[in-house]
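Only one protein chain is missing; all other protein chains are in place.
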Amino acid sequence: MTPALFRIALYGSLAICLLGLLWRVSTWFHLRVGPDACNVTVFQRLITAVRGAVSVTFSRGLVHVLRAFFVDVVFQNRLFAREKLRWLGHQLILTGFTGLVLVHALASVLAGKLSPGYQPTLDPYMFLRNLAGVMVFVGIAMVFAGRRRQQTGFPQSRRPIDAIFVALLGTILVSGFLLEAHKIASPRAFYRMTDQFIGTTDPEELKPLRALWASEFGVAFDDMGDGIEPAVIAEGRELHGDACASCHAKPTSAFISYTAAKVLAPLSGALDEARADTWLLYLHLFACFIGLALLPFSRFFHAVADPVSLLVNGAAREREFSSAGRASRRALALDACVHCGLCDSSCSVGPLARHLGNPALLPSHKIVATGAHARRRLLSHGIGPDALLVSEGAFQCTDCGRCTTRCPVGLDLADLWEAGRGDLAIAGLPAPSQWVQARSAFAWAESLDSRSTPDAPSAPLASDRRTFSHCVQCQTCTNVCPVVAHSIDTEHGVDLTPQKVMNLLRLGMLDLTLGSRMVWDCATCYQCQENCPEGVRVTDVMCELRGLAYHRLGSVRNPGGPS
Amino acid sequence: MKFALFVGCKIPSRLPAYEISTRAVLGRLGVSLVDLDFTCCGYPARNISRDAFVLAAARNLALAERAGLDVLTPCKCCFGNLRHAIRFLGEDEALRSRVEKALATEGLAWSGHTEVHHLLPLLARKVGIDKVTASVRLPQTGMRVAAQYGCHALRPSNVTRFDNPMAPTIFEKLIRATGAVAINWPRRLDCCGDPLHEANGPLSERITLAKLADARQSGATTICTACPHCHLRMDAVLAGSTSASAETGTEIKTLLYPQLLGLAMGLAPEALGM
Amino acid sequence: MANPSRIETQVLIIGGGVTGTALVRDLALRGVDCILVEKDDINAGASGRNHGLLHSGARYVAGDQEAAVECRVEGEILKRLASQTIQDTGGFFVAVEGDDERYIADFPSHCKRSGILVHRVDVAAARELEPALSPHTIAVFEVPDASIDPFRLSLESMAQARTLGARLMRRSRVIGFQREGRRIRAVQVRSMQLGEDVWIEAAQVVNAAGAWAREVALLAGASINMTYSKGTLLVTHGRLAQRVVNRLRPPGNADIMMPGGTVSIVGTTSTRVDSLDNIYPTTAEADLIVDEASRMLPALQTMRFIRAYSGVRPLVGSTGVADGRTASRGFALFDHDVDGIDNLATITGGKLTTCRLMAERAADLVCRRLGVAAPCLTAITQLPVAPECKWTEPGHAPREWMRTGQAETLLCECEMVSASAVDTIYAALVAAGDTPTLTDIGMRSRVGKGACQGAFCAVRAVAHLYQRGDFQAQRGLDEIIDFFAERWKGQHSVLWGEQLAQAELMEALHCGLFGEELRGDDMHGLCPPALNGKVSP
Partner (left out) sequence: MTHTRQDTFDVAVIGAGMAGMAAALFAAERGLSCIQIGNGGGILFASGLLDLMSIHPLAERRKWGFPFDALAALALEQPQHPLARIDATSVRTAFNAFVAALGKAGLPYAPLGKANSDVLTSIGTIKPTYGVPRSMIAGVKALAQRPPCLFVDFHGLREFSARQIVSTLGDSWPAARFQRLQFPGTEAVPELYAAHLARALENVETRARTIDLVKPLLGDAQAIGFPALLGLEHSVEVHAAFEAGLGLPVFEIPTMPTSVPGLRLLMALEAAVATRGVSRRHHSTVDSIVFDDETATIGLIDSPGGERVVARTVVLATGRFMGRGLVADRGHVSESIIGLPVHQPTSRNEWHQRDFLDPTGHAINRAGLLIDDSWRPLDAAGNPAWPHLFAVGSILAHQDWMRSKCGSGLAIATAWAAVRQITRQLYGDCDKAGEP
């Protein structure tokens, strides 16, 4: 590879990476999540962040930040507390990757300066590089295994770019090992070195050295017979000591590459012919460069966002944020989510999600949807089926906060969900009680079939005439209803009394009940049902009506939607 | 006595003190608690799908059954909802078979034998008022306490079997056991307003305010709760309406029953999440 | 009575049922001045005591093709011109196991011969559409039956006639005819409310008194050969089906179930009666209807019934026939010149579905005699909607109340009738010179027709009318008592199950608390003074 090309590629990808990082970081200050985020400007958010950073740096808060850095970022304490396997995987990846960067990628600038005798083919570097590579490999495998263990019944939320990035990572690792293995086994590489450092490529002249390198360094000469005499090897060792040893340790310490070299040995001639060293190198480098360029755009940007998020949390332990601070923190959370799915497996409404067939109830899906909405992608074509599922997910959340507690990167998800619900409401997807009550019961009825009847499986009581046939019209239900008692007008209070709802159902006028305020303003206090002298299950019927209203009014409101 | 503790969704996130104090007093009374991997009781889904709500509840019951334990919950909504699910499963064969099928996909089953208890009847009946009274070291004499019963525990009484829904006495007995005075207030059985908070905020607030005014007028200094929803709702309205307390000039605060009991037992406020 | 007042008009119509009101409208549209006298109220006879079925004609295809065709044609006209009174429900003819196979097999061809659209429906599909149908159903045909509100039809016909100058005298009984040779010079009419008489001098008199036509004719000195057939129907609590369900067999007992808006009406029976007095549903008839109709619709066995009513069909020219049902359902127009009276005609018999045609024929006769050349317009003129007449339609009141934002009080909860509905009806009656009663309001609305049968709504309606100043002194109490007396006629035969509990509540309230049964003649009309002494053994 020409240095020029290498530089262009390196600097190019570095530039893309940096610009990408800048862009991603900038979203922390301009993406708006939550109604309160609309009231603060980008400038206010920037100022708030800078002021916060400065004030923390020059206060006791710094102690917390440092603590957060070591405990949360470096040690990954939160993950350690929850998932040992994944913690181990993460630590392996982190350590291995750092190792690779230090002793391999940046070897010439770092290790070369620190240790004057640095050579990548010397121990411990050779060993360390292999070790680091293996750590990354094993780490990734562990993380994947960890994810597989917590099935939620839905596919993980995933973007193509993330798959590409994982493929690139694999390519880098595999090509690196292959390249090293090939170099170990390659006679051509051997001759290139002897040409350069001994000044000859004559096989006969190099026989002792070849014998040594074939037996102990794994070079796969195709013209070496069996039965090399020990004397020749000893001679070779001498020569090696003079010419090679300063740069080359025994490759057995590159335990992976050496093993691979042994496997590749029979092919090394052919690979030499095919100039494998060159294209493996290109592959390795370009995979690195592309990965570098893609990094800010993939989920692995979390490697940047997470520490920031954790440090911010560390800085503000009480989580007292101004609205500007909250706005930025939510945007940051969108990036900091590693989509590990730990939240999903603890989600209180997870079983509901499965039963309703709606993954949008799960936190990891919700955070993607929240991000999509913040980036104006969710409703770009109006309220579609996806958006309705998202809305259902948002409003079925019980705010139990388990996702927040479980989040390995400490995101305040509860705050994010609340903000997300606010945004959905503004975008025309408020809670069911809200969108139902946006129209009058009569207005809803006009868009329903007046002959519609309740269906038995979802509304067994409302659909059974026996439910109401005992009613003697005594009005007790209404007389004990706290909601009717406290309604001071029909515009903001209830529109129908419980008895009227029951009567309309008995009269076969379901359509007039579904959109009524009474149905949704019902406090489900069960006073009516408890006090009904005839045992009419008034409140239970109200609950059934809500379900019917949710689906039937939902399909009127959004024709073609999932309801 | 050993129960699977079902804390539900509200308590861990919004009212951890309730769990802390519940564990503290039950520990003192020799009731041991087991934590299972419970999920939402299903109440929120009741508004959109009967099946989903019953299934969510049944799943939790099945978990308890697998552990061989009855369920104890301090939340009255969870309590009522789990009991409702049992009733619906009992009276609707088709629903039951749909739910059984869905549970089977997770390798779960529920045969119908799990009992669901709420904290107050557990204390009053299983532990016993006498034992509760005996555990009191620092009687809270002078405290004038209004018992907030909470709808979903009290009604429908044939589902909850909590106490006489028209004239319950259980809460007052438990309050008196701590040495405090249980006052009689007309709206003690009324809704706290919480369930319609989202649907109709102003109406919800009127309901809550009427209750608070009533408690004050009746001379209460403390409203004792045993449900996170009631507690949080009244706290929120108390915090938000200075005018309400200005009306009668008396201060009123909320207290969770296990906190009241815990204080009477002589536990440190910190141990009760206070 | 000295010098009763005299009124002149071109035509006097006696009887305010569907025929009389259709006739007064017909004549009024032709520019003829009319007075309609009615001894009770609009549709108080058989016109208000039927299924409210707008026949497609299919019911008569096997026995009476002429009637079938008449029904089809008239039904189409009414659907077009009086659509506000009609719910186009469609109808099923349903045969169950054991019904005559031959009748079933011939039914479609009979229908086709009469021009009636019919198509066979797969039994399973029909049960999907109407889940209440018996599992023993063996054949189902669909025909264009519909439900019609006879009250609204008559009230709106009368309302239009009135705008054209016709007059209505309710609660006015014909008590005598003054003859002058072959002509009736004047008819003596007594107001039942005021007890005063008037003489109506009319060029032509039409007797449209339905089952009472014979009595009226006799008063005038004419005779009609006529028999009476009593029919009883039951009203369910809640609606059982969406369509009319007819039993697919030769007309018999309890073979029609009508979806009457918010309720269902099941019947009828057919019993020969000799007198028009004491016509009320009996327990035996109620049992017969339940048992027979539940073969089509098994749910009727467990259904709550809230009321029953009986009407008398006038059957003309069939004195020899024992069972009223096989007598002709066709109508008869008698020109009484054969009896020596030149200006009297009687129009009677017939069916609700053909009332317009009956009126047309009678009007043609009258106009010929009067020398009026104007043609009949009722087959081409829309029946205008009258705002005070729409409250008879089940379900209209709640819909209207909700449309207007639930801003007013409801006086009737069962059928959700608002105060303004009552006000509108009251005002319209007052405008026509009447003194409205609670029973009048009940007839023109759904007040008292729901589950409570007036126990609660009568109290509210009366309180409302007092509050408006319409009622004074003890009138409210009288009205409630009269109203219940009327309601009770229809109730006592269906009092079992839940409706019996409802009736018990009504009695607990109105006797137990209000003590209405103690109403006496003393100062308050409340009850006799208490006995304060010891009883002697």
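As written, the chains take the letters A, B and C, and residue 1 is the first residue of each chain.
In the analysis below, a residue touches a chain if its C-beta (ideal position, glycine included) is under 8 Å from a C-beta of that chain, and two chains touch if they have at least 3 such contacts.
Just so we're clear, the structure is a prediction, and the values are computed from it rather than from any experiment.
Trainee: Which of the visible chains would the unseen chain be in contact with across the whole complex?
Mentor: Counting the whole assembly, the omitted chain is in touch with A, B, C.
Trainee: Write down which of C:A146, C:A166, C:A203 or C:V290 is the residue touching the left-out chain.
Mentor: Candidates C:A146, C:A166, C:A203 or C:V290; residue touching the omitted chain: C:V290.
Trainee: Which candidate, A:T121, A:S268 or A:T478, sits in contact with the chain we can't see?
Mentor: With A:T121, A:S268 or A:T478 as choices, the missing chain is touched by A:T478.
Trainee: Of C:Q242, C:Q406 or C:S445, which sits in contact with the chain we cannot see?
Mentor: C:Q406
Trainee: From the list B:A213, B:A236 or B:A271, pick the residue that touches the absent chain.
Mentor: Going through B:A213, B:A236 or B:A271 one by one, B:A213 is the residue touching the chain not shown.
Trainee: Touching residues of chain C against the unshown chain: what are they?
Mentor: Here the touching residues of chain C are 280, 282-284, 286-287, 290, 406-411, 456, 459-460, 462-464, 466-467, 469, 471-474, 476-477, 480-481, 484-485, 487-489, 492, 495-497, 500-501, 503-505, 507-509, 511-520, 523-524, 526-535, 537.
Trainee: Please give every residue of chain A in contact with the chain that is not shown.
Mentor: Contact residues on chain A toward the absent chain are 472, 474-476, 478-480, 484-485, 487-491, 493, 497, 530-535.
Trainee: Over the whole complex, note the residues of chain B touching the chain we left out.
Mentor: 65, 70, 83, 86-87, 90, 112-115, 156-159, 161, 164-169, 186-187, 210, 213-214, 217, 247
Keep in mind that, in the parts below, only the chains that are shown with their structure count from here on.
Trainee: If you average the Cα atoms of chain A and of chain C to get two centres, how far apart are those centres in Å?
Mentor: Measuring from centre to centre gives 73 Å for this pair.
Trainee: Averaging over Cα atoms per chain, report the distance between chain A and chain B in Å.
Mentor: Distance between chain centres, rounded to whole Å: 37 Å.
Trainee: Residue numbers of chain B touching chain A in their complex, please.
Mentor: 8-10, 12-14, 39-40, 42, 44-52, 55-56, 59, 92, 94-95, 102, 106, 151-152, 154-157, 165, 190-191, 193, 195-196, 198-200, 202-203, 206-207, 210
Trainee: Show me the residue ranges of chain C that touch chain A in the complex, using the header's touch definition.
Mentor: Against chain A, chain C makes touches at 237-239, 242, 262, 302-304, 394-395, 398-399, 402-403, 405-407, 410, 413-416, 450-452, 455-456, 498, 501-502, 505.
Trainee: Give the list of chain A residues in touch with chain C in this complex.
Mentor: Checking each residue of chain A against chain C gives 440-442, 445, 451, 465-466, 468-475, 490-491, 495-496, 499-500, 503-504, 506-509, 512.
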